[in-house]
Structures are given as C-alpha cells and as structure tokens.
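Left out: one protein chain. Kept in place: all the others.
Order of writing sets the labels: A and B. Residues in every chain begin at 1.
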Amino acid sequence: MNFSHAVWLAVAFPLAGFLVNGALALWRPRAKGLVSAVGTGVLLGAFVVSVGVFLDLSRNPSAAPIIVKLWPWIPVDRLQVDMAFQVDQLSTVMLLIVTGVGGLIHLFSVGYMQEDPGYARYFSYLNLFVVFMLVLVLGASFPVMFIGWEGVGLCSYLLIGFWYNDKVNADAGKKAFIMNRIGDFGFLVAMFYIWRTFGNLDFVYVTGHAPEMLQAGGAVVTAITLFLFLGCTGKSAQIPLYTWLPDAMAGPTPVSALIHAATMVTAGVYLVARTNVLFALAPLSSLVVAGIGALTALFAATIGLRQYDIKKVLAYSTISQLGYMFLAVGTGAYVSGIFHLATHAFFKALLFLGAGSVIDTMHHAYHATHSHDDAQDMRNMGGLRQYMPWTFALMSIGTLAIAGIPPFAGFFSKDEILAAAFARGSDTPIYYLFYGMGVVTALLTAFYMARLMAMTFLGINRTGEKGRSHLHEAPWIMTGPLVVLGALSGVGGALNLPHLVGGHAALERWLEPVMAPAMRLGHLVMPEGSTEYLLVGTAVAVGVLGLYLGVRATLGRPIVPAKEAPPDVGFARVLNHKYYVDELYDALIVRPFAWLSREVLWKGVDQGLLDGAAVNGTAWALRIAGGGLRLLQTGQVGIYVVLFLAGALWILRAVIR
Amino acid sequence: MLLGPVLGLSAILFSIGVAGVLLRRNVIIVFMCVELMLNAVNLTFVAFSQLYGASGYIMVFFVMTVAAAEAAVGLAIILAIFRHKLSVDLQNINLLRG
Partner (left out) sequence: MTTLFYVFAALAVGSAALCILQRSPVSAALWLVSTMFSLAVIFVLLDAQFIAAIQVLVYAGAVMVLFLFVIMLLNLGHASSDMRGPSALAAAVVIVGLLSIELVTLWRYTPARLAQEISQAPAGLTDPSAIFMGGQIAQEEAAARGIVGGIAVPLFQQYLVPFEITSILLLAAIVGAVVLAKRKV
C-alpha cells in the first residue's frame, strides 16, 4: 500500500470545498473570508496530495499503472465498470498541472472577485470544476473519464454564465454547453464502438490489447479514433466546434484562465495522448487530427490579428495553441503534445491572469469616472506600463514564451512540435504542408501578441484624463500568482530539455511507459544535426520577426479610443468578424434547427400529434364511444331482457357446436 | 327410451317461456314465464338423471329451492316498486335510464 492509493483525497478535497462553499453560498454568502480559506485551502491540499503521488511514483518510474478502485459502479453482466482512478505517469503530470495552476488561479480569484456578491457561489463552482477535471484525468476507464468530461462541461456552463443576469452571458454559457454536447456525441459513439470491439472499457485493457484486436489502418479503429476526435474538437475548440470559446470570454477572467486555457480545453489533447495506441493504429485519423490542428492554429491566429478585446485575442490564441497540440499528437509526437500542454498552461494562464489584472484596473478607473466605456477594449488602454510595471514585466515573459523565444518554455515545446511535423513529412509529404502552416502560425502568434502588448502597455494612454488617475498596479494577491507562473514560463522548458542543449528529455523518459504501445508501432525519427539546427533557427527567427513587426505595425500609426474608432474595412473587417463563421453556422444549422423544432416538432408533433390526436383525440374518441354506448342504457327492462337472451343464445350456439 | 321426446318437450316449454318474457308487459306475468323456463330446465335434468345417476335429482332439488327464494324476493321487489309507481307495467320502470 503506497501513497498513490490516497489519490482519491485529491478529488475529495475540492469536493468538500464545493459542498462547504455551496452551503455558504446558500446561507452565509457574505462570509468571504471563510470561503476564500476553504476554496483555496482545498486546492492546496489537493496539490500536496498530487506532489505526494508524484514522488511516490517517481521512486519507481517504469512501474505499471496503479489502479485505485473506489467502488464497483456498473456491474451489469458483461459490462463491469468500476469507479477507479489510474495513477500513472501521464495522469500524475496532469494532476500536478491541474492542482498547481488551478491553485494559483484560485488565489488570484480571491483578489479579482473580491467585490462580487456571488463570491461563495463562484468558489463552489470553481471547486466543483476541479473535482470533475481531476476525475477526467484520473479516470481509469472511458466511462469514468466521461463523467469528468461531462462535468467540466457543466461547470464551464455554470461559470461562463456566472453573471447570468445579462442575457449575453447566459447565451454564451448555453452555446458552450451545446457545442460540447455535439462533441460528446462523438465520444459516446466511440465508447460504444470500443465496447463492441473489446468488451471492456478500461484504459489498461484497451491500450494493451489494441494492437492484437484491431487491424492497423482498418475501418474500425479509424472510425473509433475519428469519433473520439469529434469529442476532442468540441471540448478543445478545434474546427468545426470552436466558436464557443471566444464567446466564453463572457465569464470572469480567472475562469477563462483556468478552464479555457489551462485545463478543460486540454482534455482533448489528454484523451488522444491517453489512447495513443489507437491513433497510432489509424494513420488516416492521425492525419485528420494533425491537419485540423494545423488548420485551426493558422485560422485562429489570423482572426486574432484583428480583435480589439484583449480577452478575445487570448481566446483565439488559445484555440491556435491547441491546434499546435493536436498537430503534435497527430504527428505521433504525443510527448511533445503533453509538453506543450504544460508550457501552454503556464504562459496562457499567466497571460489571462495578467489581462485580468489589467481589466480589473480599467474597471476601477471607469467605475470611478462613471464611464460606460468598454474596459476590455485595447483601444482604450495604452501606456499602462508606467502604471502596472509588474504586470507588464510578467506578461512580457508570457509573450516571449508564447512567441517561442529561447530560453523560455514555449520555445522548447513549440520547436519540438514543428520538428516532429517536419520529420513526419519524410514519409507522408502532406506533413510538410502542416509544418509550413505551423511556421506561419508562429509568425502570426508573435505578431498578435506583440500587438496586444503594444496596444495595452506601450504608447500613449487612451483611457481619458479623469480615468488615468485611478490606474494602479494590481494588489499582491493577484500579482503573486503571476510571479509564480512567470517563473514557470521561464524555466518550464526544463521539463523536457532536448539533447541538443545537453538536456535529458526528462518528460519524454518519464512518459515513456505510457507512450510505449504507440511507440512500438512506429517510431518517429527526429531530425538530427544540421537539419535540426536549421529548424530551430527558423522557429526563432520567425518568432523574433513576428514580435518586431507586431510592435512596429501597432505603434506605427495612432490608435483611436474605442468609441471614436471607425469600423474596419475590407479583409480586416472579415477578420474582425471572425470570417463570419458564427453567422454561417447560424444560417446553416441554427436557423433550420430552430425552424424544425418550432414548426415540425413543437407545432406539428407536440401540439398537433401528441396534444391533439393522442391526448385530446383519445378523450374525444372515448367520449363519442361512451355517448354511443350510453344509448344502450334505456332503463327499459324489456330491452335488457332482449339483450340478455340474445347473449344467452350466442353462448348456447357456441356450446352446442 | 323417452329421452328424445322429453328433451323436445323441455325445449318447447323453454321457448314458450322466452316468448312470454319478451312479449308481456305485466311484470308479474313475466316473472311467471321465468318460472316456466325453470320448470322446463328441471324436466331436462330429471330426464338425464335416469342415465347419469342421482346428481340430476339433486340439481332439481336445488333449482327448486333457489327458484322459491328468488320468487319470494322478486315479488317483494315488485311490491316495493308498485308502492311507488302504482303500476306494474314494464315500460314504466325505467329509472336506470343512462
């Protein structure tokens, strides 16, 4: 019995937090101190447990996964699903990320949500989210993971629509949930398929028996993986199910940081990494995954070029970076995908929380001046560097990380992904195209991030005379977590330092037992020597170029505050309106569906058929029949006698025959 | 032996009883026709009893007993109705009209 068996504590702590905070939200909403203590305390406890589990596992790094069985959940004939957690190298990595970054974001929220009346409710939802996310990453079988999968979708809905009094926020929550459900359909179908093929839904069983039970490249495994990927596109906001994520920025900024940057949206990547052997057996699906990842990365990056809301830029940036992760796992470089997942969690959370500090300050400024300007529009910011030096410095670190500048974390992970795509191109040439798309995306990423930093922190301030005096640095409770994340973004590359710079590829070796089934089927030959230097150089050059161009282009001409700014024209307009994809979906899918629901299903089936024919119709028919039968009751005994005798005659006839 | 003709007689008496029940308006006469039908059935039982043993006679015994009880109660009902309606015409007794 080792410490890993106590991994359920990591889930139990936040669950207790949810219950306590939920109770407080109902009966003592103003007990903010207690809520803060409980809300962040349970995360701290969960993090400690995660570290303990990690240390326990690291004593024996190549051990088999430890299954901690909690109770038998579905014992139905041949379907035996237990509520069990799987402690292995991959789940511990995810565990540390979720509890660590999550804990920092909880701390940040204490400062950010300080004045919100729904404080206790917020923390209870946030704790509940952590519960479900941990169930997702710790699940030992597909159904248990699916509980977490659905649960995080639910919490996402609750938290996006946190300020539900505004219809826009509620709609955004609904949109996220519904699009996720479309993806979940894919997950479910894949689960059914897996059950039918394997008769068992445990990860250990499926990944262990996959090579022998599935034909490589066959229709079954391709179908399974494509349906799984459909689930991933929903949860991780890839084409075609990504449009919910920018709308999800309607929620509080720490929520965007936690759910829509660091953890929930990475669930799709985690799923592919977990079922790596299935994707390795289906090269067509892997191609689809990589292709959609690359396309989404490029597509979202272009949209980010022309967004003015600071959170929307970061949202599209997230979609784009998720595209990178899927490019990685689609290429077969599962470790690189997880590596980028980790580094992205660090710097994207940093960037979002930094943006949160900025928005918070802008809110205070506008609140004090009773202005109704948009506090999130970058055209109203500018020159904040002098008012918020710490935030500026830390967000700069995040920007350098995401742009892929060494020695920051993002450089190592992004470079690995591009190298893997290039390497794969040697046996499947289309991957060269994906590599190219990745490089262009890197350029655009650096560009829009530089644009963001320039518009927000550099140049002259556009907040207005009166507001300016209220601009100040964020309190320490908010800046503290930023410092930690900044440090992690800085040194995060150490997680998987490549041999090129004398590192030991620690993450790769750590995750080797998990990725082994896929690796046995096909090993990716990474470029060496001069090719490797060339690729690294290209990546760095592109990043630097992007940053320079971004700053130059943004500060080159004067920026007008939001309410006076003219609308965009031409292609810029298309980008600003996100290629009109939402309008397209609305016309193609939403409107026909709504029409179908209203005219056919509501008026036709529900009102007409069910209410009219079935319910009222039955009543009408019975009334008519009753009315008819009533005529038999004449009260005349004579008639009764006649009927009686007729009946007797009938029976007699039957008997005599 | 006599079985055939006896059964035939029973059938004829039964039919006459049915006709009477259907055709008469006076409740008491209808009742008497019902008694006639019971008698016809008794005759059948007795006829078969010669072949099948004493159970036929026993059946007749019980039929007579029940007919007597039924006659008593039925006539009491008729009396009660007559007190209210002052008529024993079948067509006037229609309080159970639906």
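In this text, a residue touches a chain if its C-beta (ideal position, glycine included) is under 8 Å from a C-beta of that chain, and two chains touch if they have at least 3 such contacts.
Bear in mind the structure is a predicted one, so any value in this text is a computation, not a measurement.
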item: Of A:78, A:167, A:372 or A:653, the one touching the omitted chain in the full complex; value: A:653
item: Where the missing chain touches chain A, by residue; value: 638, 642, 645-646, 649, 652-653, 656
item: Absent-chain interface as seen on chain B, which is shown; value: 1-9, 11-20, 22-26, 28-29, 31-33, 35-36, 39, 42-43, 46-47, 49-55, 57-58, 60-62, 64-73, 75-80, 82-83, 88-91
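In this text, only the chains that are shown with their structure count from here on.
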item: Distance between chain centroids, defined by C-alpha means - chain A, chain B (Å); value: 88
item: Footprint of chain B on chain A - complex, ascending; value: 630-638, 641-642, 645
item: Chain B - residues contacting chain A, complex; value: 18, 21-22, 25, 27, 30, 90-91, 93-98
